[in-house]
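Apart from one protein chain that is not included, each protein chain of the complex appears where it belongs.
Here the chain labels run A and B in written order, and each chain numbers its own residues starting at 1.
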Amino acid sequence: MGSNMAECHPVAFQWVVEAKQNGGKLIHVDPRFTRTSALADRHIPIRAGSDIAFLGGLIHYVLEHQRYFPEYVRSYTNAATIIDERFLDTEDLDGFFSGWNPKERRYDNSSWQYAGGVIHAAAGQRTAPGALERATVVGGSPPQEDPTLQHPRCVFQLLTRHFERYTPEMVEKVTGVSRAAFLELAQTICDNSGRERTTAFVYAVGWTQHTAGAQFIRTAAILQLLLGNMGRTGGGILALRGHANIQGATDIATLFDVLPGYIPVPKVDDPTDLGEFCSLNGGAAGGYWGNLQNYLVSLLKAYWGDAATADNQYGFEYLHRLTGDHSTYQSTLGMVDKTVRGFFVLGENPAVGSAHGGLHRKGLRNLEWLVVRDLYEIETASFWYDSPEIASGELRPEDIDTEVFLLPAAAHTEKSGSFTNTQRLLQWHEQAVEPPGDCRSELWFAYWLGERIRRKLAQREDPRDAAILKLNWNYPLLQPGGDPDPHHVLREICGWDGQGTSLPGLGAVRGDGSTTCGCWIYAGAFAGGTNLTSRRRPHWEQNWVALDWGWAWPMNRRILYNRASADPEGRPWSERKRYVEWDEKTCRWIGPDTPDFPLDRRPDFQPSPGATAENSLSGDRPFIMQSDGRGWLFAPSGLVDGPLPTHYEPQESPLRNALYEQERNPGRQLFRRVDNPYHPSAGEPGSEEFPFVVTTYRLTEHHTAGGMSRFLSRLSQLQPEMFCEVSPELAAERGLRPGGWATIVTLRASIEARVLVTPRVTALKFGNRTVHQVGLPYHWGSRGLVRGDSANDVFPLVLDPNVHIQEVKAATCDIRPGRRPRGGIS
Amino acid sequence: MAIRRSLRMWPALRQLTENDLLGLGTAATSEKTRSLQARTETADRVVPSICPYCAVGCGQLVYVRDQRVIQIEGDPASPLSRGRLCPKGSATKELVTSPLRQTTVRYRRPHGTAWEEISLDQAMDMIADRLIKTRADTFEEVDQQGRPLRRTMAIASLGGATIDNEENYLWRKLMVGLGVVQVENQARI
Partner (left out) sequence: MTISSPRQASVPLPMWQGGGTRMGFFTDTSICIGCKACEVACKEWNDVPDLDPSWSGNSYDNTLRLGASSWRHVAFVERPRPDTGVGVQWLMSSDVCKHCTRAACMEVCPTGAIFRTEFGTVVVQEDVCNGCGYCVSACPFGVIERRADDGRAFKCTLCYDRLKVGEQPACAKACPTQSIQFGPLDELRERAGARLEVVKNESGHEMAQLYGADETDGVGGFGAFFLLLDAPEVYGMPPAPSYQRRDVATMWAAASVAAGVLLGGVAGAIVWGRR
């Protein structure tokens, strides 16, 4: 669901094909019939944006028919935990949870907590600090539990009640999936879960790019926990990410709110004391997050080296602080409003790839300076002379005062370094040739820009420059004027001790200043002084888990939480699904994978009073990053828009919310501005102007915003033009001629596309209402060998409140035959 | 002699002399055909690599001759990809060797109507100056309540998903040192 694996991750799909040949079943739930659907045993068309209703229906089915995995649920999830008596559900409040603050449009989550204490989410708390400061922090077992799962406020009962109305009939009404198809799927999933069998969910941005995107994933997580499909072979929820190092970029971390290893960036109201900051952000909790201070101090040592001492809290005082959401769309608006003056773009093409491309290009025009680093001259560099706004005559290059630097980048064959793939596997690529001309790696660029800035600033003696001047910027160079040694940088990331010996693993990361570690989850990738990410032992020379190929974080574990592949006593759930288990003879966890658990921790281990971090968890708690060591069916912390997923309509929807009076995710991030208009939804005046659902996707033949595909002849000829996919019914209704042109009309932009009429797009029936969906691949722009309008131009900025991702998988539009008006893009 | 050798290579003659009257077997090959060699065999070295497109992380082998990439194909040893590549992965050689690649620095001055060529060194210096000035002009030491901020909100960065871990790490480290808060990548999008 939410993934088109055969098209977007074709080589990984070989394993699905192989599983199918071994008797596995493949079911594809997707608005469109894609190349994945073509190979599936069954394709179930669904209305874009309604997946929570669908998955919620599955949860309801599992609970109602008692198809959950009872031992797993009782021992490994928080099903038995009793929740605060102040908690009120969306069932009570018609689409809201308790704690909603309508003025600030956000929740206070104190009533969602475990009864008798508060609990931290992994990777730091994301909620109002006031609520957490005063309460008891849960580390290890929760204060109140009911192992019989009967208590009305235990998670199991709350869950049952929350999803009670997600019946097959309701699923049909909301998603357009027939009752029969839904039930067949539900039964298949249940039949393929349990001791002997497992079911896996594969998703991609079809789940994330929604105003409740994080909750889409949560719904699947709840279902998989109920079915006992987490931490086991053939199970899990697999995120298929789109870029070679999108996982690593998240880990390391080029994201405003996290430091490397998901350490939260301090907020303005966080304590200025390092210790207090750490305990507030998970350091007081159970599980491995309880070691936050170790991870943070070692990172600060990596950043500031000898200048990071106990006296200056290891440089904690140098860190900047957040005052809210500073994510990329906020930056874009900042550019438009001229608060952001300078912009670096490194191997990304927001003028095509980000929602509301027109607003992005406006932002670029309002910058003082822009640095673009890429292999090709992409639209983000050429916006000032080659863009829809210039083509339409709306603007002339002379009118645009942005200063633009286009710096050519080195390709992956021209530098050495590691990528972290979608399953957390770090793999090293070696430099093959020298980069041509002025092409340089980002490593070169970062290092030499830093050198230059530090040299220039050193003359100023401004105390505000301490953080940059004291930064540990000593890197051995491969040659004078050349790249810093990437092995050395990786070694710094993976950490070393006081003697300079590479750390054997994350357990060796210390908070007393004796270790340096740039990213604690990567600790161990350089164990023994060897770059383990460069291992390439052929798969035929090792077992199927292939631990000697690359290195997966953390600790080269290939399946996370794999302690859950054994029962609470440490025995395999079944012979068929045997993976990691307790070996009484050696008193160790063993298996073909690295056990994701303290190696010698007995299954019957009980923590001593006052134990902290991972030592506060008993031996039957597989989810070692969680404060209570359990999988969360109910998430008291970590999500800002609710502890349980709830179906909301997208910002723009042709249907009203059939489940609640509250139409949309109340916490979604809206930007009500003249340059970001939203369409009225069903029931609102004017909604009939935009009667169709529009969704975006990509094609095998191209890569995301096209910077690495539209300039290639081999790929361009395979998919040479922007097109839209419509059903025969919609084509007939709107007079769209196959092979002709259509214009997709929205208040943000009107774009044109060739018309591909195909039965692969289904018109869905909702009572007497037919909902048509328009599909748009989003690869094209004004540059490259093949050009076309950009699908992302038609979408507004509206974001998920947890991760600030845009909703481009479901909005509304109109579609008309013919090309868009020339000389003006509306 | 040379003439005679070349005559013997003449297909019709070979048919006669090599008892291959139908001219349909291997005898009908030209000198060029016989000396045909897979160019991977001519490589000076084969460099292990990873596909730069999606996040599956397929193994690649980069064949290099005379400091040029002459072929890129899948690495059969990879337990993930087993030597296979998708169309994008199969087009990687064109990605890195295309004449359309940008290989010089280009500069566009405010209100300019054309790109200008400047040296890499000059560009780096100009970028450093702009970064320093923008940061200095907009640096926020504390908020209105006197709480520390130590940052600039006037500079943003986007990108990282297509570049290496080491590069992301160093870039973020530099940005943290400068107090640049808005460092983001494709993961948000």
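Definition applied: a contact is a pair of C-beta atoms (placed from the backbone, for glycine too) under 8 Å apart; a residue touches a chain by one contact, two chains touch by 3 or more.
If you're wondering where the values come from, they're calculated on a predicted model, not measured in any experiment.
When the omitted chain is restored, the residue from A:V137, A:V693, A:V726 or A:L756 that touches it is A:L756. Considering the whole complex, the residue from A:M335, A:A410, A:V786 or A:I805 that touches the absent chain is A:V786.
Listed by residue number, the positions of chain B touching the unshown chain are 3-4, 7, 10-13, 15-16, 21-30, 32-33, 36-41, 71-74, 76, 83-87, 89-91, 93-94. Mapped onto chain A, the footprint of the missing chain covers residues 6-7, 10-11, 13-14, 17, 21, 33, 35-39, 43, 699-701, 713-721, 723, 738-739, 754-756, 758-760, 785-786.
What we mean here is this: only the chains that are shown with their structure count from here on.
The touching residues of chain B, when paired with chain A in their complex, are 45, 47-60, 62, 64, 67-69, 72, 75-82, 84-92, 94-96, 98, 100-115, 120, 123-132, 134, 136, 138-139, 141, 143, 147-151, 153-174, 176-189.
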